[in-house]
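If you scroll down you'll find the structure; I have some questions about it.
With one protein chain withheld, the remaining protein chains of the complex are depicted in position.
Should a chain be cited, it is by its letter among A, B and C, assigned in written order, with residues numbered from 1 in that chain.
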C-alpha cells in the first residue's frame, strides 16, 4: 500500500500516521518527493482500511498494490480449482460444461420436456428459475417452492443436476436440500448477508457478476463466500450495463482471461442475459469458448414466444444443440472438449 | 404500447398477436408503414409484458408509451406526497429537511455526542449505520443490534428521529420497533424480497437509488413497496457509477426535477456517498437545494480521521452547521426553508 | 416514426403537426389511447428530424421505427460488401484478414523489420501510426510525414498494403497518395468535417468506433462517408469506455453479430487497444474470430518494452504468429480461413 501525503502535511501528522500503522505490525518506508511525501507500507495490508487513511485531510491518496482478496487469489493457490456439482466437474484445463434450461419454470410438463431436450443436445445441467427477480411488481414472480419441486422432478427424469437462483436467506434450507448449484443473481451480488449465509453451507455457488460491478468487487463477493468456509464458487459473467442500446447488456468477455490470471476459480458465461437477444447467443457462445471460458449457461425454451419471461433471449432446443456442436469443435481446437 | 412487426411478418402471425392482446381486454389499432406494420395498443398496458411480446420472431420491437408504474406516478396523484417521519414532515413545497450523522455507529458516546452536534447545527434527524454493507469481508461490518440500541439512546438524549439501513428481511421486527425511517441501501434497491416485506409494514422507507439503476427502475422499486400497501416512501439519490475517477460516484442532480415531474414522492440527496469527498459536500448540498430537493442526508463525524468507515466523506459538525446556514439562505431564495 | 402527443394536447396543435408532416409527402395514421394520442408516420422518415418534433411542448416523445441510415443498411443491400484494399479482400463469408504492426512508426529499420515479421507470421497488411493522438501534449506525437515515408518503404520491402491513422483534413492528399487503408481513430469518429472529406475520395476507410459511441452513431458515421460517395468502409471495434478498471476499455464483441445483421459492411476487431494488455490479446483474438469477425488488427512490436507508445499492449512477433495459427484453426471450424 502506497500512501501519498499532501505537500503541506505537518511532520507530526506524518509521524502520527506512521506510528498508527506500525502499531498494527506493519513496516513503513518513506520517500520524499518534490511536491509530496510518499510512504510504502510493507506487510499484510488487507487489515488496513484504505478509505479510513484517506479520510485524513493531510493524505492525498492511497493506492493498494496487493489485491484485497486472499482466498480467491491465484497468487496463493496456483492450480485451477475444480468444483464438483453433483458429479459434474466445473473448471480445469480440459472440460467445458454447458447448462441449459428456461428462464422460469412454468410447470412440470414444460420443465421436464425442456430438460430432456437439453440432455439430448449435450447439456449437462438444467437451469430454471423458481424465484424470479422482476423489475415490475406486476410481472410474473416465479412459481416459488412449486417450481423447485418441478425442477427436482425434472432431475429425476433426466439425471441432470439442477441450477436455480436464490433471492433470500430464508430459503437456504430449501435450496440446500433440493438444488445442486445455487445461483446468486446479478442483483444480489452485493447482498452481503446472503453471501455470508452461503459461506456457511457446502453446496456449490454460481456467483453472477452484478450489472455494474467491477471484477474486483465480484472477486471480493466470492471472497465473502470463501471466507465463510464454502470454497465451492463458480463465477458467471452475464453482461454489464453500458450506454449501448442495441443490446440489453454488454457482454464483457475479457473477464475470462483476467479472472484466469487473478483467480483459480472457474468462470462460465451467460450469453442469453448478456445480450437479451437469441440471435446473438450462438455467436457469443462460440466466442466465450474460444476466449477460454469453463462453461456456458444458456436459456432454452421449446416455445420462446409463449415463455412467461425472457423468451426473447431463449434458444429453441435444435439451435441449442447446434451451439453445442459448433462449440465442441472450437473447444477441441484449443485442446478442450464439451 | 406500440408494437412494430417485421417487414415480412405473415398475416396469420399478426392476427394471432392482435387476438391475444384483445383477449386481455385491450384494443388494438393498426398502422401500415412502407417497410413495417405497427400496432398501437390502447388500455391499461401495465398488464402486458413487453419482453414476452418481443420474443416473437416476427416482432421488430415494442415501445411503452405509458409509464410502467402507477402508484408512484404523478399522473394519478397530482399533489406532492408528504411523508411523516415521527413528526418530521418530508416533502411538499415549503420545508427542506437535513439529516446528519456518522456512516457507522461506533459506540454510545460517539453517537450521542454527534447527535447533539447534529441537533445544535439544525439537523432534524440522526443517521447512523448499525448493519454495514462492506465490499470486503475483512472490513468492519457494523455493531449490529448493539448499534441500533445506541441509536435509540441517542434519540432519547436529543429527540431526533433516527434513520438506519436494513440489509435483511430477518431484521424487520427490530427495525420496525426501533427505527423511525428505514433505509434501503443502493445495493439492495433491487432486493425484491426485501422490498415486498417492507411493503407490508407502515414505517417510512428511505429508498436509495442503486449505483447503476435508471430512474425508471428506481421508481419501479418504489412501486414494489407501495404496491404492497406501504405508501410512505422517500427517494434518495446518492450518485451513480460512471467512468469518472476523480469522484467515487457521479451525483446526478437532474433526478430532482425529473422525479418531481414523474412522481409525487419526496426526494432527498446524499452528497456524502455521491462524491466520497468531504471537500465537495458543501458545494453539492447547496446545488441540491437550489435544484429543488426536499432534503439532504449528510455524513457528520466529530473525528473523521478516526471514523471506522467513510471518514473521508464526513463533515465535522462545524462545517455541517455552515452547510445548513448557507443552505437555508438558498432555500429562502426559492421560497422554501430549512 | 411514432409520435406520442401529451394527454392534454389541443386538437388544433395536433392538426398543425399532422399538416406539417403531410406537407412533406408523408402519410399520418392516428391512434387514440386512454391517456395519449399517438400518430404513426408512413413514408421515408429519414427526412424528418425527430428532435425538432419533440421540441413541441405538446409532444410526449418520438420513436423511430426505421433505422436512420440508408447506404449502410443491410435491408437495402442484402449481400456482404467486400472491400478491396490494394488487392486484399476484406469481408464476405470466407476470408479473415489479420493486420499487424506497431502502434507508432519509430524509424525505418524498426518498421521494416516488424513488417517482415508480420508477413512471415501470416499477416496481410501492416499497421503503423505516423500521426498519433496522445492525451498529453508532452508525449511523443508521432513521426509525421517521415513516418509515412517509412511505411511506404516497408511496403516496398514486403509487399504488404499499409494502414495508418489520419487526424486532420489537411493531410488527405498525403494519405491518398501513400496509404492503402486510411484509419479514422476512435477520437475522430464524429469529426464530421473529416468524414465528409473522406467521403469524396475513393480509398478504403477503416472507421474505428468511438470510445463511448453507440453502434447506431457508429453506423451513422459510416453513412457520412458513404453518403459522400465513398462506399469503401470497414468498421473496427476497439473497446468502449465503462466503469471497469482492470482493462483499459471493454471489448464489445456482440457488435459483430449486430453489425452483420444491420449492415453489409465488414467488421474487424482491435484486441490490443480494447484491452490495453498483451496478455489478453490472444484470448480476445480467438473470441473475435469465433464471433464471426472479418479480421483482426493487432499491435506487434519486436521490443515492446522499448516501444515509444502502447508497448504494454503489443505482442512480440512469435506470439503474433501463434495467434494466427490458433485463429486459423478456429476459422476453419466455422467454415472460413485466415
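Basically, a residue touches a chain if its C-beta (ideal position, glycine included) is under 8 Å from a C-beta of that chain, and two chains touch if they have at least 3 such contacts.
On a predicted model such as this, the values are computed, not experimentally measured, just so you know.
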Sort by label and list the shown chains the missing chain touches. A, B, C
With the missing chain put back, one of B:170, B:216 or B:322 would touch it. Which one? B:216
Considering the whole complex, which of B:80, B:174, B:252 or B:322 touches the chain not shown? B:252
Which candidate, B:122, B:144, B:228 or B:292, sits in contact with the chain we can't see? B:292
Touching residues (missing chain, whole complex) on chain C: 46-47, 49, 51-52, 54-57, 68, 131, 133-141, 167-170, 187-188, 190-194, 196, 211-212, 217, 220, 223-224, 227-228, 241, 304-305, 307-314
Can you list, in ascending order, the chain B residues touching the missing chain? 212, 214-216, 240, 242-247, 250-254, 256-258, 261-262, 274-275, 279-280, 283-284, 286-292, 326, 329-330, 333-334
Chain A residues that touch the omitted chain in the full complex: 2, 4, 7, 29, 31-36, 38, 40, 42-44, 60-61, 63, 65-66, 75, 212, 241-243
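One rule holds for everything that comes next: only the chains that are shown with their structure count from here on.
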Would you kindly say which chain has the C-alpha centre located farthest from the C-alpha centre of chain B? C
When the centre of a chain is set as the mean of its C-alpha atoms, what distance in Å lies between chain A and chain C? 31
Centre-to-centre distance between chain C and chain B (centres being mean Cα positions), rounded to whole Å: 39
Could you put a whole-Å number on the gap between the CA centroids of chain A and chain B? 26
Residue numbers in chain B touching two or more further chains are 212, 241
